[in-house]
Structure formats: structure tokens, C-alpha cells
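Below is one structure, written out as C-alpha cells; comments come after it.
A protein chain is absent from this complex, but the other protein chains hold their places.
Naming follows writing order (A, B and C), and every chain is counted from residue 1.
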Amino acid sequence: MTDILCGILVMLARMAVVLAVVFGLAAYMILVERKLLGRFQVRYGPNRVGLFGLLQPIADGLKMLLKEDIVADGVDRRIFLIAPAIVAGAALFSFAVVPFGPTFAVFDRPIAQVIADTDVGLLVIFGLSSLAVYGVALGGWTSDNKYSLLGGIRGAAQMISYELALGLSLVPVAMMARSLNLTDIVSAQATLPFALSQPVAFAIFVVSALAETNRIPFDLPEAENELQAGFHTEYSGMRFALFFVGEYVNMILLGSVTAIFFLGGWNGPLLPPIVWFGLKVLAVPVFLIWTRASLPRLRYDQLMALGWKCLVPLGLANILVTGALLAAGR
Amino acid sequence: MSLPDAVVAEIDGVIAAVEHHKREAAVDVMYALQRHYGYLCDEAMHYASKALDMTTLELESLATFYDYLYRRPVGRYVIHVCDSVVCWMFHQDSIFDYLCRKLGVPPGGTTEDGMFTVLPAACIGNCHNAPSMLINGRFYDRLTAERIDAVLAELRQSAEEPVRCK
Amino acid sequence: MEEKKDKTGLLREVLDGAAGLAGSYAATLTHLFRRPVTEQYPEYKRPMPARTRGRIILTRSPDGKERCVACYLCSGACPVNCISMQSEEGPDGRRRAAWFRINFARCIYCGLCEEACPTLALQLTPEFAFCKDAIEDFVYEKEDLLVDHGGKDPDYDFYAHAGVAAGRPKGEHIGEDEPVDVKSILP
Partner (left out) sequence: MPDLIIDGRPVRVPKGTPVIAAAESLGIVIPRFCWHPALGAAGACRMCAVMFLDGPVKGLEMSCMVPAADGMVVETFHPEAVTFRRRVVELLMANHPHDCPVCDEGGHCLLQDETISGGHALRRFPGRKRTYLDQDLGPFIQHEMNRCIHCYRCARFYQEYCGYLDFGPMQNANRVYFGRFASGPLESPFSGNLADICPTGTLTDKPGRYKSRRWDCQRAPSVCPHCSLGCATVALSRYREVVRVEARENPAVNGHFICDRGRYSFGYAASAERPRQARADGVPTSMSTALALAGTRLGGVVEAFGPEAVAVVGSARSSLETQTALTALARAGGWRGPAFFADRTEQQAVAAALAALAGGRARSLAEIGQADAVLCLGVSPLHDAPMLALSLRQAARAGAVVAVADPRPATLPLPFTHLPLAPDKLPGAAALLTGAEAADAAAIQRALPLSPELWPALERLAPAFAAAGNPVLVFAPALAAQAPADARFGLFPVLCGPNAAGAALVADADAPACDDLARAIEAGEVKGLVLAEADAAALSPRLAAALPGLETLVVLDHLPTPSFAAAKVFLPTQTLFESGGTLCNNEARLQYAAPVAPPGEPVSRDGRGGHPPRDYARKLPGTDPLPAAALCAVLALEMGLDMPALSFAAFTGVGPEDVAPEGTRATRLPAAPTAPAPPSAPPGQGLVVVRDDALFATDAYGRYAPLARAQAPAASVVRLHPDDAAGLGLADGEALTVTVGDRRIEATLAVSAAVARGAAVVPRLPGWAGLPAAIGPETLRRRQP
């Protein structure tokens, strides 16, 4: 009984910690993005609220909370209200299987630094990240607005296209780790991160992941200058904030996943594992922001061509080569 | 100031000559009045207007149009110096300048003693005797500085006080 | 042979693309370490060029009188119809505005009114930040618009050229002859 209670308490504590860290990170990721973008463009970025603009996320959050929640005429109200929650929720749920470090013991109780250490973690992440597109597609469709609809369709098409390449890029990882358990995958990289042993898979993964998170240069569902913010044109206030937070939570998720699959997780010399993990997780969003500052948006047909004509064949070829090498190595 | 009977009679005569077309006599009537007053003062214009059954504006159109009808006070002698082509060829410009200098007036001006007014004029039809000028209806031709001096002196001799509008 | 050529072409293309990507990443990276060019606006107000199109004023001629003759050209030129006025004859015989109104809430600062103004009365100034709490306060009347200087061209005086007898008799304007004497005896 006590065990169960204790387990539940530990579980709740882990969830609380993860939620707080992820939300906090997401909020400050917004600030980091704005500051970094500013510096990439030779300007300051937000610097008015608090020292160096540090209170900006709080101000933004307050602002979003206080703004009027506009629900336009002609929308399907239920779906309209649910859509942003799907996006944010799917991203948050994924953190259930993300391990943040090796298992350690407190009072002899092994405490895994993961909420749910499942053997199909990779598939869970896949499944949940695919769900996010429902938020985009439904939000776009139910807004009763042609721009939103186009954005939603684009989002769905993009998601389907790049989900495939993403999956293909992870098959060699699973092959080499011989497990779908994320902790096992990390352990398999104790000596050499997959980023180095699987450079092609890593490249495909990074590109596909960019597309999955709808970030520049793949932000076609939003595409401000053609679609007026696309699927979330009609959203305002807290619901818009949910879309927004979802995007940044996704970025952190992407950082975690990249760290686990390709960057060797929490493995690293000298520093404690959690620090290594944190650094690797943060490196990815920083790279994404850098990309945003550097690259222009793709055209829609270019996006599709890149996915289907380049990444998918390349991923398949990579699997074949990896398989052949593994077979040869055995 | 009522007009002397002689002037009235002269005007009536001019008008009577063109009984049913009074307007025809307009210039002649104005000349008669100008001879009396020295120039066409407003009083003269109003008299002519009544005598001719024309509006003062119509008469003003005529009086200001024609060079020999004067709507401004002029001297006893109005010197019209021809400035047309032939006179120019015979150095009219120096003659005109000499006259103005001699009398101390600008073109169109009247000497202080009210004797002379100097005006340029379009051709006065005396080209064969160029350069030429016209004073109160008399030609003075083949002008030179000396001849002008002589003419002016002669006119000063015979000068009489011109009549003026009150 | 052709295949080979094609392959080199593809390789070159990939390499070129990668170089292009690297180039843009490098460019942004170098920007990261540059000093930002942003000016901190409320603390530092940059001096604006004299021809900046900001708030509109009505200037005065060198003799200190109103330049505006209420000719309706600015209101005619205004694409958003934010200028209205009524002309009248002032005590000195000059045409002037009985009232003159600009609705700055509607003004788009295009400067067409300034170009249309034949007397250089109406001028746009570099003052661009003037905020109000109530939108009605953006309706400026003549007294709000009128300043006591000549603005960009302080020397111009319309009534010195106009040729109408308003305060300055005929023939005394710049480049004018004396009035014709209708009764002149000169031919």
C-alpha cells in the first residue's frame, strides 16, 4: 500500500518537475529566440521588461491571459476550442517517455529519471508527435477561413511526408541500439554518439524534425506573408498562446529526442549526466533559431520534392547500407 | 461752369449736321470740348454724353483710344513727335531726346509752366519732310536741334493761358 | 559518359547547396557578434531630416501674417479627406481661413497637401510622435496648427507676388509695373 502510494507520489513529483521544467523552458525559449534572433539581425531583441527583458515571458503570458478570447462566427466551436489543446497536449505527453538521466537510487529505491520507462518509447514518441498534426489540421479547418484551411492542409500534408523520412532515419538507430527503449538507446551510445556513426541518418532526422515542428524553413502552415499565420489566424488570447507554447514545447522535445537518439543522451565526460543532457537538449533549439535566422522559407513544391524525392530514398538507402554493414560486422 | 454760347453753338451745329445719327458726331464734339477745356475733363465727358445720348463709357472708349483726344491735362502746345520708320531713319530718336532734355520733361510730360507737352506719335504722314513733328495741328519738319530751339522760342512768344477745368 | 557527367553535376549541386547553406549560417553567426545598430528610442531621439513627413503646421510669412489663404487646394489634394476649412476675407483684405481643421486621426502623412500648398503655408514637420488618449483630440484646429515662424522656407511671401491689392497696393508687388493709367495720353 505504502509502496503504491510512494510510487504514486514519486510519479506525481516527477510529472510536476517535468511539467514545470518544460513550461519554464518553453517560456524562456521564446525569450531566447527573440533575443537571439535580434542579435542575429544586429539588434537588441526585447530588453524593456525587467533586466535584459528577463520578465518578458511573464509579461507576454499575462497579456495572453488577459486578452479577449475571440471565437469567430461560423467556426465549429468545440473543435475550435480543442485544437490548440491537442497541439500542446501531444507535445507534453511525449515527455512521459523521455529519460533525462540514468536511474539513481534514493533510500535504495531506484528512481528512474523518466516518467514511464517503456520498451516502446520510440514508437510512443512517434505516435504522439503524429497526433499534433490533428491540432493543426482541425484548427485550420474549423476556423472557417480560407487561409487557415490552407494552412491546416499544408500542415497535414507536410506532417505525413516528413513523418516517413523521420521514421526511416530512426530505423538505423534502433538497429544499432537493438532496442526501442530510449534508455537503452542512450546506453548504446556510451562510446560513440550515433550522430557520428550514422551521419546520414542524423542529417535526415534533423531536416525532418525541423519540418515536423513547422519551423523555418519549413513553416509553410503558418507562412505569415502568404497565409496570414495560417492555421491559427483566427486564434487569439490564451488559445493562441497554447499553439505558441506547443511549438516551443515541441522544440524542447525535439532537443531531448535528438540528444537521446543521436547525441548520446546524458553521456559525457566530467560533468554530471543531467548537465550534459541539458546542454545537448538546449543546443538543438539554439540551432533551430540559428537556422531560422539564416534560411528562407521553402516553396511548397520544393518542400514536397525534398521530402519524397530526396529524404525518403536516402533514408531507405541508409537502412540498406546500415543493415548490410551490421550483417557484415557480425 | 457753363459753356460759352459759342462752344454750345458749335457743338449743336456739329450734331445738327448728322441729325439722325448723333453718334457720328462724337469725335467732333469731343474735339470741340477739348479745344475749349484744353483737354477732356470729366465735366466735358458728361456734357458730351448728354449732348450725344451716349454713355460716358462709350465716349471714354473713344477718348482713351484716340491719341489726339486727351483725358489728362496737357500743356498749351502738345508736341507729337513722329516716331515712325522714316523719321527714325532721320534720327528722330535724338530729336525726341533733345526735346525732352530741352524742356526737362519725360515723354508724355508737361513743362511746369504748362506750355508744352511732349508725346511720341505714330506716323503723322509727313515722311517726305522727316524728321517731323506736329504741334496743335501744325507740321514742323526737317527738324534739327537749332530748328527746335527756334520753334519753341517762337511758340513761347505767342503763348496764351490755356483754359482749364475747374 | 553521360551518367558520369550527371553524377558530377549532382555532386556539384549538393556541394554548392551545402556551401550556400554554410554561407548563410556563417553570415548570421558573424552578425551575432556585431554591435546592434538599434537606437534606444525614448532615451535617444534621433534628429529627423527636415523633410520628414510628420505633424502638419501652418506657417507665417516674413511679415508675421498668416500664410494660409484657404485656397482649398490641400483639402482637394488630400486622399483621405482629413483637411477642411472655410475661407473668408480678413480685415486687411487678405483671403484667409475662417477655420481650418486637420483630423490627424485620419491623416496618412503622405505630404500631398504640402506639395499642393501654393503659399508654402502648410508644411509637414519632423515631429512624428504625438499621442492622445482620445481620438477627438487628434482633430487640430487652426489655432493648434498655426505657428509663429516660416518653417522650411521662411523668406517666401505669397502676397508680395500675388498682385492683388490686399494690404499692398497694386503695382508694388515683386516684378510688377505701375498700374496702367487708363486715361493716359501716351499712345
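Heads up, the rule we're going with is that a residue touches a chain if its C-beta (ideal position, glycine included) is under 8 Å from a C-beta of that chain, and two chains touch if they have at least 3 such contacts.
Computed from a predicted structure; not experimentally measured.
Across the complete structure, the visible chains that the omitted chain touches are B, C.
Only one of C:36, C:54 or C:163 touches the absent chain when the whole complex is considered: C:163.
Although one chain is not drawn, its touching partners on chain B can still be listed: residues 45, 54-58, 60-61, 64-65.
In the full complex, chain C touches the omitted chain through residues 69-73, 75-76, 84, 86-89, 94-95, 98-99, 101, 118-119, 136, 139, 158, 161-166, 170-171, 173, 175-180, 182, 184, 187.
Everything below uses one rule, namely that only the chains that are shown with their structure count from here on.
Chain nearest the geometric middle of the protein is C, using mean C-alpha positions. Mean C-alpha positions place chain A and chain C at a centre distance of 51 Å. Averaged C-alpha coordinates put the centre of chain B at 61 Å from the centre of chain C. Across the interface of their complex, chain C is touched by residues 36, 38-44, 290-291, 293-295 of chain A. Against chain B, in their complex, chain C makes its touches with residues 181-187. For chain C in complex with chain A, the residues that touch the partner chain are 21, 24-25, 27-29, 31-32, 34-38.
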